[in-house]
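A single protein chain has been omitted from the complex, and every remaining protein chain is retained in its original position.
After this line comes chain A, so read on.
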Amino acid sequence: MTHIKVNVDGTTYEDEVEPRLLLAHYLRDRLGLTGTPIGCDTSNCGACTVDLDGATVKSCSVLAVQADGSEVTTVQGLAKDGEWTALQRAFHERHALQCGYCTPGMIMAARDLLRENPQPTSYEIRQALEGNLCRCTGYQNIVRAVLAASGQEAPAVAEEVTA
């Protein structure tokens, strides 16, 4: 067992963990922060994406002991005092989620993109989210949501025109 001290979403935790414990399982099973889901076992899907000291990582591919002394932000730490971030609002308003399973990782990856590139093009958004798989949305509304969250004109989603 290894002693670790890690700050997650503003709260500091101290734990004894096995060195082999994955950060994703530490967050989910030990801390009960289940907002970060797991979608694969080969680091492809990105559902488990979190922020680790300002870098975006797939938490299934980081050991909890590697997060010792670090600050981790998950999707559960984004909204402050119940106030959603622009990305969370945009995902809702642009219908950028369906089953919701990829959404936490998708939002975390998009957040990282907008930090580095506040006004990305559609293609840059698609490139940045290449490590995040979604099975429901076909990605287009996710691109629209990220455009909207960056303050850019984003094409709307459908409106009914029949009576």
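We take it that a residue touches a chain if its C-beta (ideal position, glycine included) is under 8 Å from a C-beta of that chain, and two chains touch if they have at least 3 such contacts; residues count from 1.
Simple rule for what comes next: contacts and distances are computed from a predicted model.
Look at the chain that isn't drawn here: its UniProt entry, checked against "Carbon-monoxide dehydrogenase large subunit", "Tyrosinase", "Molybdopterin oxidoreductase" or "(2Fe-2S)-binding protein", names it "Carbon-monoxide dehydrogenase large subunit".
Of the candidate positions A:I4, A:L52 or A:I125, contact with the unshown chain belongs to A:I125. On the side of chain A, touch with the chain left out of the figure occurs at residues 18, 20-21, 25, 28-29, 32-42, 44-45, 47, 74-76, 78-79, 84, 88, 91-93, 95, 97-104, 107, 122, 125-127, 129-143, 155-162.
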